[in-house]
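Every protein chain of the complex appears in place save one, which is left out.
Then we have chain A:
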(Lines give C-alpha, C1' and ligand atoms only; values in the text may rest on other atoms or scores of the structure.)
Protein backbone atom coordinates (compact mmCIF):
# COMPACT_ATOMS: atom_id res chain seq x y z
CA UNK A 1 0.00 0.00 0.00
CA UNK A 2 1.09 3.54 -0.48
CA UNK A 3 2.78 4.89 2.58
CA UNK A 4 4.08 8.31 3.35
CA UNK A 5 7.75 7.38 3.28
CA UNK A 6 7.62 4.73 0.64
CA UNK A 7 10.52 5.06 -1.72
CA UNK A 8 9.62 4.72 -5.40
CA UNK A 9 13.11 5.34 -6.65
CA UNK A 10 14.27 1.76 -7.33
CA UNK A 11 11.44 1.22 -9.83
CA UNK A 12 12.58 4.08 -12.02
CA UNK A 13 16.22 3.11 -12.32
CA UNK A 14 17.35 1.61 -15.55
CA UNK A 15 18.33 -2.05 -15.34
CA UNK A 16 22.07 -2.19 -14.79
CA UNK A 17 23.10 -4.89 -17.16
CA UNK A 18 26.41 -3.67 -18.39
CA UNK A 19 28.32 -6.84 -19.12
CA UNK A 20 31.36 -6.17 -21.22
CA UNK A 21 30.76 -8.80 -23.86
CA UNK A 22 27.24 -9.45 -25.04
CA UNK A 23 26.31 -11.59 -27.97
CA UNK A 24 24.16 -10.36 -30.80
CA UNK A 25 20.57 -11.43 -30.28
CA UNK A 26 20.12 -12.24 -33.94
CA UNK A 27 23.00 -14.45 -34.95
CA UNK A 28 24.05 -15.26 -31.39
CA UNK A 29 27.63 -15.63 -32.51
CA UNK A 30 29.26 -12.28 -32.97
CA UNK A 31 29.96 -9.74 -30.31
CA UNK A 32 27.35 -7.04 -30.20
CA UNK A 33 28.28 -3.62 -31.47
CA UNK A 34 25.16 -1.56 -30.96
CA UNK A 35 22.09 -1.52 -28.74
CA UNK A 36 18.89 -1.00 -30.62
CA UNK A 37 15.49 -0.33 -29.16
CA UNK A 38 16.86 -0.14 -25.64
CA UNK A 39 17.77 -3.72 -25.04
CA UNK A 40 18.61 -5.61 -28.24
CA UNK A 41 22.30 -5.86 -28.96
CA UNK A 42 23.13 -6.43 -32.60
CA UNK A 43 26.43 -7.22 -34.21
CA UNK A 44 27.68 -5.17 -37.11
CA UNK A 45 26.50 -7.34 -39.99
CA UNK A 46 23.13 -8.14 -38.45
CA UNK A 47 22.63 -4.45 -37.88
CA UNK A 48 23.32 -3.69 -41.51
CA UNK A 49 20.86 -6.35 -42.62
CA UNK A 50 18.28 -5.05 -40.17
CA UNK A 51 18.70 -1.50 -41.43
CA UNK A 52 18.54 -2.41 -45.11
CA UNK A 53 15.61 -4.73 -44.61
CA UNK A 54 13.63 -2.11 -42.74
CA UNK A 55 14.10 0.42 -45.52
CA UNK A 56 13.06 -1.96 -48.30
CA UNK A 57 10.16 -3.31 -46.29
CA UNK A 58 8.90 0.21 -45.63
CA UNK A 59 8.78 1.00 -49.32
CA UNK A 60 7.54 -2.41 -50.38
CA UNK A 61 4.83 -2.75 -47.76
CA UNK A 62 3.18 0.54 -48.53
CA UNK A 63 3.30 0.01 -52.30
CA UNK A 64 3.34 3.68 -52.89
CA UNK A 65 6.22 4.06 -55.30
CA UNK A 66 5.55 2.42 -58.61
CA UNK A 67 8.19 0.79 -60.79
CA UNK A 68 9.67 3.21 -63.24
CA UNK A 69 8.30 6.17 -61.37
CA UNK A 70 10.38 9.29 -61.20
CA UNK A 71 11.20 10.07 -57.60
CA UNK A 72 12.97 13.08 -56.17
CA UNK A 73 15.14 12.65 -53.08
CA UNK A 74 15.37 15.75 -50.93
CA UNK A 75 18.88 15.59 -49.50
CA UNK A 76 19.95 18.22 -47.02
CA UNK A 77 23.31 16.60 -46.39
CA UNK A 78 22.41 15.68 -42.83
CA UNK A 79 22.65 12.14 -41.43
CA UNK A 80 19.09 10.94 -42.14
CA UNK A 81 18.89 12.08 -45.73
CA UNK A 82 22.41 10.85 -46.45
CA UNK A 83 21.49 7.44 -45.05
CA UNK A 84 18.40 7.48 -47.26
CA UNK A 85 20.53 8.26 -50.32
CA UNK A 86 22.92 5.46 -49.49
CA UNK A 87 20.05 3.01 -49.06
CA UNK A 88 18.49 4.01 -52.37
CA UNK A 89 21.84 3.58 -54.10
CA UNK A 90 22.24 0.13 -52.62
CA UNK A 91 18.67 -0.82 -53.35
CA UNK A 92 18.94 0.00 -57.01
CA UNK A 93 21.99 -2.12 -57.53
CA UNK A 94 20.69 -5.32 -56.00
CA UNK A 95 19.69 -8.59 -57.63
CA UNK A 96 16.53 -8.43 -59.69
CA UNK A 97 13.95 -9.79 -57.30
CA UNK A 98 14.29 -7.41 -54.40
CA UNK A 99 15.56 -4.51 -56.42
CA UNK A 100 14.13 -1.05 -55.93
CA UNK A 101 12.47 -0.09 -59.15
CA UNK A 102 12.07 3.61 -59.37
CA UNK A 103 14.11 6.35 -61.04
CA UNK A 104 15.62 8.64 -58.45
CA UNK A 105 17.12 12.07 -58.72
CA UNK A 106 18.47 14.32 -56.01
CA UNK A 107 17.54 17.84 -55.03
CA UNK A 108 19.32 19.98 -52.47
CA UNK A 109 18.08 23.35 -51.30
CA UNK A 110 20.90 25.68 -50.36
CA UNK A 111 19.60 27.71 -47.44
CA UNK A 112 22.82 29.54 -46.73
CA UNK A 113 21.31 32.87 -47.70
CA UNK A 114 18.66 32.61 -45.03
CA UNK A 115 21.26 31.79 -42.40
CA UNK A 116 23.61 34.58 -43.32
CA UNK A 117 26.41 32.36 -44.57
CA UNK A 118 28.93 33.99 -46.86
CA UNK A 119 28.94 33.16 -50.56
CA UNK A 120 32.28 31.42 -50.24
CA UNK A 121 31.02 29.25 -47.40
CA UNK A 122 27.88 28.35 -49.32
CA UNK A 123 29.83 27.38 -52.39
CA UNK A 124 32.16 25.26 -50.33
CA UNK A 125 29.30 23.34 -48.71
CA UNK A 126 27.48 22.88 -52.01
CA UNK A 127 30.58 21.60 -53.76
CA UNK A 128 31.20 19.09 -50.96
CA UNK A 129 27.67 17.86 -51.45
CA UNK A 130 28.03 17.75 -55.20
CA UNK A 131 30.96 15.38 -54.86
CA UNK A 132 28.67 13.00 -52.96
CA UNK A 133 25.85 13.45 -55.47
CA UNK A 134 28.11 12.83 -58.42
CA UNK A 135 29.33 9.60 -56.85
CA UNK A 136 25.76 8.35 -56.67
CA UNK A 137 25.26 8.53 -60.41
CA UNK A 138 21.84 10.15 -60.23
CA UNK A 139 20.80 13.46 -61.71
CA UNK A 140 20.98 16.18 -59.12
CA UNK A 141 19.78 19.75 -58.69
CA UNK A 142 21.17 22.21 -56.19
CA UNK A 143 18.84 25.12 -55.86
CA UNK A 144 19.35 28.20 -53.70
CA UNK A 145 16.42 29.05 -51.47
CA UNK A 146 16.32 32.51 -53.06
CA UNK A 147 14.58 30.89 -56.02
CA UNK A 148 11.46 30.68 -53.88
CA UNK A 149 10.86 34.37 -54.51
CA UNK A 150 10.34 33.65 -58.20
CA UNK A 151 7.84 30.85 -57.91
CA UNK A 152 4.50 30.95 -59.74
CA UNK A 153 1.38 31.10 -57.59
CA UNK A 154 0.31 27.71 -58.82
CA UNK A 155 2.70 26.13 -56.32
CA UNK A 156 0.26 26.61 -53.44
CA UNK A 157 -2.56 25.02 -55.37
CA UNK A 158 -3.55 21.40 -55.42
CA UNK A 159 -3.15 19.73 -58.78
CA UNK A 160 -4.71 16.42 -59.77
CA UNK A 161 -2.43 13.38 -59.74
CA UNK A 162 -1.01 12.49 -63.11
CA UNK A 163 -1.49 8.74 -63.26
CA UNK A 164 -3.37 5.92 -61.72
CA UNK A 165 -2.10 5.02 -58.29
CA UNK A 166 -4.63 2.39 -57.29
CA UNK A 167 -3.24 -0.42 -55.12
CA UNK A 168 -4.17 -3.19 -57.55
CA UNK A 169 -2.24 -1.61 -60.33
CA UNK A 170 0.95 -1.86 -58.28
CA UNK A 171 1.29 -5.62 -58.68
CA UNK A 172 0.56 -5.36 -62.39
CA UNK A 173 3.17 -2.65 -62.78
CA UNK A 174 5.80 -4.75 -61.01
CA UNK A 175 5.10 -7.72 -63.29
CA UNK A 176 5.41 -5.59 -66.36
CA UNK A 177 8.66 -4.19 -65.11
CA UNK A 178 10.09 -7.62 -64.35
CA UNK A 179 9.39 -8.82 -67.84
CA UNK A 180 10.56 -5.69 -69.56
CA UNK A 181 14.11 -5.18 -70.77
CA UNK A 182 16.57 -3.36 -68.56
CA UNK A 183 16.04 0.34 -68.43
CA UNK A 184 18.69 2.65 -69.86
CA UNK A 185 21.04 3.75 -67.10
CA UNK A 186 20.73 7.38 -66.12
CA UNK A 187 23.33 9.83 -67.30
CA UNK A 188 23.84 11.19 -63.84
CA UNK A 189 24.97 14.75 -63.62
CA UNK A 190 24.13 18.12 -62.27
CA UNK A 191 21.98 20.78 -63.74
CA UNK A 192 23.94 24.03 -63.69
CA UNK A 193 22.66 26.16 -60.83
CA UNK A 194 21.31 29.61 -61.46
CA UNK A 195 23.54 32.46 -60.38
CA UNK A 196 22.95 33.91 -56.98
CA UNK A 197 21.62 37.43 -56.91
CA UNK A 198 22.58 39.61 -53.93
CA UNK A 199 19.28 41.46 -53.90
CA UNK A 200 17.34 38.23 -53.74
CA UNK A 201 19.37 37.09 -50.76
CA UNK A 202 18.61 40.38 -49.06
CA UNK A 203 14.89 40.05 -49.79
CA UNK A 204 14.91 36.57 -48.38
CA UNK A 205 16.69 37.74 -45.25
CA UNK A 206 14.22 40.60 -44.89
CA UNK A 207 11.33 38.19 -45.20
CA UNK A 208 12.71 35.90 -42.54
CA UNK A 209 13.78 38.86 -40.43
CA UNK A 210 10.23 40.15 -40.35
CA UNK A 211 9.27 37.16 -38.23
CA UNK A 212 9.80 38.25 -34.67
CA UNK A 213 10.26 34.88 -33.03
CA UNK A 214 12.61 32.05 -33.91
CA UNK A 215 9.63 29.69 -33.89
CA UNK A 216 7.82 31.65 -36.59
CA UNK A 217 11.03 32.06 -38.56
CA UNK A 218 11.75 28.33 -38.53
CA UNK A 219 8.20 27.50 -39.60
CA UNK A 220 8.31 30.08 -42.36
CA UNK A 221 11.64 28.74 -43.60
CA UNK A 222 10.35 25.20 -43.70
CA UNK A 223 7.20 26.32 -45.55
CA UNK A 224 9.29 28.12 -48.17
CA UNK A 225 11.56 25.13 -48.52
CA UNK A 226 8.58 22.85 -49.00
CA UNK A 227 7.14 25.12 -51.70
CA UNK A 228 10.44 25.14 -53.56
CA UNK A 229 10.79 21.36 -53.32
CA UNK A 230 7.27 20.79 -54.59
CA UNK A 231 7.76 23.25 -57.42
CA UNK A 232 10.97 21.53 -58.46
CA UNK A 233 9.24 18.16 -58.42
CA UNK A 234 6.27 19.45 -60.38
CA UNK A 235 8.14 21.26 -63.10
CA UNK A 236 10.51 18.37 -63.75
CA UNK A 237 7.89 15.67 -63.75
CA UNK A 238 8.57 13.94 -60.45
CA UNK A 239 5.50 12.54 -58.79
CA UNK A 240 7.07 11.56 -55.48
CA UNK A 241 9.27 13.53 -53.12
CA UNK A 242 11.22 11.52 -50.57
CA UNK A 243 12.03 13.32 -47.35
CA UNK A 244 14.60 12.02 -44.90
CA UNK A 245 12.91 12.63 -41.59
CA UNK A 246 13.81 10.09 -38.92
CA UNK A 247 11.58 8.68 -36.20
CA UNK A 248 13.12 10.88 -33.53
CA UNK A 249 12.68 13.96 -35.64
CA UNK A 250 9.07 13.12 -36.37
CA UNK A 251 8.34 12.52 -32.70
CA UNK A 252 9.68 16.00 -31.97
CA UNK A 253 7.72 17.33 -34.94
CA UNK A 254 4.53 15.83 -33.55
CA UNK A 255 4.90 17.59 -30.23
CA UNK A 256 5.93 20.80 -31.95
CA UNK A 257 2.89 20.67 -34.21
CA UNK A 258 0.55 20.27 -31.30
CA UNK A 259 2.21 23.22 -29.57
CA UNK A 260 1.96 25.34 -32.69
CA UNK A 261 -1.71 24.70 -33.23
CA UNK A 262 -1.23 22.31 -36.14
CA UNK A 263 -2.99 19.47 -34.40
CA UNK A 264 -5.49 19.15 -37.22
CA UNK A 265 -2.72 18.48 -39.72
CA UNK A 266 -0.65 16.04 -37.66
CA UNK A 267 -1.42 13.13 -39.93
CA UNK A 268 -0.03 14.94 -42.94
CA UNK A 269 2.95 16.47 -41.19
CA UNK A 270 4.19 13.26 -39.63
CA UNK A 271 2.65 10.47 -41.67
CA UNK A 272 4.37 8.22 -44.14
CA UNK A 273 2.76 9.83 -47.14
CA UNK A 274 1.44 13.33 -47.50
CA UNK A 275 -0.73 14.04 -50.50
CA UNK A 276 -1.81 17.59 -49.77
CA UNK A 277 -0.33 18.84 -53.04
CA UNK A 278 -2.24 16.37 -55.17
CA UNK A 279 0.21 15.57 -57.94
CA UNK A 280 3.35 15.41 -55.80
CA UNK A 281 3.24 13.04 -52.85
CA UNK A 282 5.65 13.59 -49.99
CA UNK A 283 6.97 10.30 -48.67
CA UNK A 284 9.00 9.73 -45.52
CA UNK A 285 10.75 6.38 -45.83
CA UNK A 286 13.15 6.98 -42.92
CA UNK A 287 10.20 7.23 -40.60
CA UNK A 288 10.97 4.11 -38.62
CA UNK A 289 14.65 4.72 -38.01
CA UNK A 290 15.68 6.37 -34.80
CA UNK A 291 18.38 9.01 -34.93
CA UNK A 292 20.73 6.69 -33.06
CA UNK A 293 20.36 3.88 -35.60
CA UNK A 294 21.02 6.29 -38.42
CA UNK A 295 24.09 7.79 -36.72
CA UNK A 296 25.56 4.36 -36.00
CA UNK A 297 24.86 3.16 -39.53
CA UNK A 298 26.49 6.23 -41.06
CA UNK A 299 29.55 5.84 -38.88
CA UNK A 300 29.98 2.12 -39.35
CA UNK A 301 29.47 2.04 -43.10
CA UNK A 302 31.09 5.29 -44.06
CA UNK A 303 28.11 7.22 -45.35
CA UNK A 304 29.34 10.71 -46.21
CA UNK A 305 27.46 13.59 -44.66
CA UNK A 306 27.88 17.33 -44.77
CA UNK A 307 26.72 19.14 -41.68
CA UNK A 308 25.16 22.44 -42.57
CA UNK A 309 24.14 24.77 -39.75
CA UNK A 310 20.45 25.60 -39.45
CA UNK A 311 18.50 28.40 -37.82
CA UNK A 312 18.63 26.87 -34.38
CA UNK A 313 22.17 25.54 -34.34
CA UNK A 314 23.82 26.37 -31.02
CA UNK A 315 20.72 28.16 -29.84
CA UNK A 316 19.79 27.90 -26.18
CA UNK A 317 17.09 25.46 -25.23
CA UNK A 318 14.25 27.91 -24.88
CA UNK A 319 14.95 29.82 -28.07
CA UNK A 320 12.04 28.30 -29.95
CA UNK A 321 9.25 25.80 -29.56
CA UNK A 322 10.98 23.41 -31.94
CA UNK A 323 14.16 23.51 -29.88
CA UNK A 324 12.33 23.06 -26.62
CA UNK A 325 10.35 20.08 -27.88
CA UNK A 326 13.52 18.47 -29.17
CA UNK A 327 15.30 18.90 -25.89
CA UNK A 328 12.26 17.63 -23.98
CA UNK A 329 11.97 14.48 -26.05
CA UNK A 330 15.66 13.70 -26.06
CA UNK A 331 15.91 14.13 -22.31
CA UNK A 332 12.89 11.97 -21.71
CA UNK A 333 14.27 9.38 -24.08
CA UNK A 334 17.37 9.12 -21.94
CA UNK A 335 15.44 7.88 -18.93
CA UNK A 336 12.55 6.22 -20.69
CA UNK A 337 13.91 4.69 -23.88
CA UNK A 338 10.51 3.93 -25.31
CA UNK A 339 9.49 7.59 -25.50
CA UNK A 340 10.22 8.12 -29.16
CA UNK A 341 8.68 4.86 -30.27
CA UNK A 342 5.53 5.52 -28.25
CA UNK A 343 5.09 8.92 -29.81
CA UNK A 344 5.81 7.39 -33.19
CA UNK A 345 3.20 4.69 -32.73
CA UNK A 346 0.67 7.33 -31.76
CA UNK A 347 1.42 9.25 -34.91
CA UNK A 348 0.93 6.09 -36.96
CA UNK A 349 -2.64 5.87 -35.79
CA UNK A 350 -3.51 9.35 -36.94
CA UNK A 351 -5.49 9.69 -40.11
CA UNK A 352 -6.85 12.68 -41.92
CA UNK A 353 -10.59 12.99 -41.35
CA UNK A 354 -12.96 13.10 -44.27
CA UNK A 355 -10.57 12.27 -47.12
CA UNK A 356 -8.49 15.37 -46.59
CA UNK A 357 -6.40 14.79 -49.66
CA UNK A 358 -9.24 15.47 -52.04
CA UNK A 359 -10.82 18.74 -50.94
CA UNK A 360 -9.92 21.50 -53.34
CA UNK A 361 -11.37 24.54 -51.62
CA UNK A 362 -10.51 25.88 -48.26
CA UNK A 363 -6.76 25.20 -48.36
CA UNK A 364 -4.33 27.25 -46.37
CA UNK A 365 -2.31 29.69 -48.43
CA UNK A 366 1.00 28.77 -46.83
CA UNK A 367 0.92 25.15 -45.79
CA UNK A 368 -1.74 23.91 -48.24
CA UNK A 369 -3.51 21.95 -45.51
CA UNK A 370 -7.22 22.43 -45.01
CA UNK A 371 -8.26 25.60 -43.29
CA UNK A 372 -9.49 24.53 -39.89
CA UNK A 373 -10.79 27.79 -38.53
CA UNK A 374 -14.44 27.23 -39.28
CA UNK A 375 -15.13 26.39 -35.67
CA UNK A 376 -18.51 27.07 -34.15
CA UNK A 377 -19.54 30.02 -32.02
CA UNK A 378 -18.80 28.32 -28.72
CA UNK A 379 -15.30 27.18 -29.60
CA UNK A 380 -12.07 28.23 -27.95
CA UNK A 381 -10.93 29.78 -31.21
CA UNK A 382 -13.95 32.05 -31.30
CA UNK A 383 -13.35 33.11 -27.71
CA UNK A 384 -9.75 33.98 -28.51
CA UNK A 385 -10.76 36.01 -31.55
CA UNK A 386 -13.29 37.97 -29.55
CA UNK A 387 -10.82 38.76 -26.81
CA UNK A 388 -8.29 39.84 -29.42
CA UNK A 389 -10.80 42.21 -30.97
CA UNK A 390 -11.57 43.67 -27.59
CA UNK A 391 -7.90 44.20 -26.91
CA UNK A 392 -7.29 45.98 -30.18
CA UNK A 393 -10.45 48.07 -29.72
CA UNK A 394 -11.18 48.29 -33.39
CA UNK A 395 -14.70 49.24 -34.32
CA UNK A 396 -16.32 46.40 -36.20
CA UNK A 397 -16.72 46.74 -39.93
CA UNK A 398 -13.96 49.26 -40.66
CA UNK A 399 -13.97 50.06 -44.32
CA UNK A 400 -10.68 49.47 -46.14
CA UNK A 401 -9.71 52.42 -48.24
CA UNK A 402 -7.65 51.36 -51.21
CA UNK A 403 -6.04 53.51 -53.89
CA UNK A 404 -8.46 54.73 -56.54
CA UNK A 405 -8.37 52.50 -59.59
CA UNK A 406 -7.58 53.90 -63.02
CA UNK A 407 -10.57 54.99 -65.06
CA UNK A 408 -12.07 52.57 -67.53
CA UNK A 409 -12.30 48.84 -67.36
CA UNK A 410 -10.98 47.40 -64.18
CA UNK A 411 -8.24 44.82 -64.21
CA UNK A 412 -6.96 45.77 -67.59
CA UNK A 413 -3.48 45.04 -66.33
CA UNK A 414 -4.30 41.58 -65.03
CA UNK A 415 -6.09 38.65 -66.57
CA UNK A 416 -9.45 40.38 -66.64
CA UNK A 417 -10.97 38.07 -64.09
CA UNK A 418 -12.85 40.83 -62.41
CA UNK A 419 -14.68 42.25 -65.36
CA UNK A 420 -16.33 45.01 -63.38
CA UNK A 421 -16.45 48.67 -64.27
CA UNK A 422 -13.73 50.69 -62.65
CA UNK A 423 -14.32 51.97 -59.18
CA UNK A 424 -16.88 49.33 -58.28
CA UNK A 425 -17.05 48.17 -54.71
CA UNK A 426 -14.50 45.54 -53.87
CA UNK A 427 -12.63 46.08 -57.08
CA UNK A 428 -9.37 44.32 -57.44
CA UNK A 429 -7.06 47.11 -58.47
CA UNK A 430 -4.78 45.88 -55.77
CA UNK A 431 -2.12 44.40 -57.99
CA UNK A 432 0.20 47.03 -56.59
CA UNK A 433 -1.30 47.32 -53.15
CA UNK A 434 0.46 45.64 -50.28
CA UNK A 435 -1.68 42.93 -48.71
CA UNK A 436 -3.40 43.58 -45.43
CA UNK A 437 -2.67 41.20 -42.59
CA UNK A 438 -6.36 40.78 -41.83
CA UNK A 439 -7.20 39.69 -45.34
CA UNK A 440 -4.37 37.20 -45.38
CA UNK A 441 -5.39 35.75 -42.02
CA UNK A 442 -8.70 34.59 -43.47
CA UNK A 443 -6.88 32.49 -46.02
CA UNK A 444 -4.67 30.69 -43.54
CA UNK A 445 -5.05 27.77 -41.18
CA UNK A 446 -4.74 28.41 -37.47
CA UNK A 447 -1.02 27.79 -37.07
CA UNK A 448 -0.12 29.81 -40.17
CA UNK A 449 -2.21 32.64 -38.75
CA UNK A 450 0.00 32.50 -35.68
CA UNK A 451 3.09 32.73 -37.86
CA UNK A 452 1.62 35.73 -39.61
CA UNK A 453 0.82 37.35 -36.32
CA UNK A 454 4.47 37.08 -35.33
CA UNK A 455 5.55 38.89 -38.46
CA UNK A 456 6.12 42.57 -38.08
CA UNK A 457 5.16 43.32 -41.65
CA UNK A 458 3.76 41.35 -44.56
CA UNK A 459 5.34 43.63 -47.13
CA UNK A 460 8.19 41.19 -47.70
CA UNK A 461 6.07 38.18 -48.55
CA UNK A 462 7.03 36.67 -51.90
CA UNK A 463 5.04 37.80 -54.90
CA UNK A 464 3.46 34.43 -55.53
CA UNK A 465 1.82 34.35 -52.11
CA UNK A 466 0.49 37.87 -52.48
CA UNK A 467 -0.82 37.19 -55.98
CA UNK A 468 -2.52 33.99 -54.89
CA UNK A 469 -4.10 35.74 -51.92
CA UNK A 470 -5.50 38.36 -54.25
CA UNK A 471 -6.83 35.75 -56.61
CA UNK A 472 -8.62 33.88 -53.86
CA UNK A 473 -10.07 37.05 -52.46
CA UNK A 474 -11.45 37.98 -55.88
CA UNK A 475 -12.94 34.55 -56.34
CA UNK A 476 -14.65 34.56 -53.00
CA UNK A 477 -16.10 38.00 -53.69
CA UNK A 478 -17.33 36.77 -57.03
CA UNK A 479 -18.78 33.68 -55.44
CA UNK A 480 -20.68 35.79 -52.94
CA UNK A 481 -22.14 37.87 -55.71
CA UNK A 482 -23.37 34.96 -57.76
CA UNK A 483 -24.20 32.67 -54.86
CA UNK A 484 -27.92 32.98 -55.30
CA UNK A 485 -27.64 31.80 -58.90
CA UNK A 486 -25.53 28.74 -58.11
CA UNK A 487 -27.27 25.39 -58.17
CA UNK A 488 -27.51 23.74 -54.79
CA UNK A 489 -25.38 20.70 -54.07
CA UNK A 490 -27.20 17.39 -54.32
CA UNK A 491 -28.92 16.24 -51.20
CA UNK A 492 -29.31 19.62 -49.60
CA UNK A 493 -32.82 20.44 -50.82
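The criterion applied here is as follows: a residue touches a chain if its C-beta (ideal position, glycine included) is under 8 Å from a C-beta of that chain, and two chains touch if they have at least 3 such contacts; residues count from 1.
As a convention for this text, contacts and distances are computed from a predicted model.
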item: "Ubiquitin-related modifier 1", "Tryptophan--tRNA ligase, cytoplasmic", "BOS complex subunit TMEM147" or "Organic solute carrier partner 1" - which is the UniProt name of the missing chain; value: "Ubiquitin-related modifier 1"
item: Contact residue for the chain not shown (choose from A:101, A:262, A:292 or A:363); value: A:292
item: Selected residue (touches chain absent from view) among A:86, A:246, A:320 or A:449; value: A:246
item: Contacting the left-out chain in the complete assembly, out of A:87, A:142, A:223 or A:326; value: A:326
item: Interface with the undisplayed chain - residues on chain A; value: 18, 20, 22, 31-35, 41, 44, 76-82, 244, 246, 248-249, 291-292, 294-296, 299-300, 305, 307-310, 313-314, 326-327, 330-331, 333-334
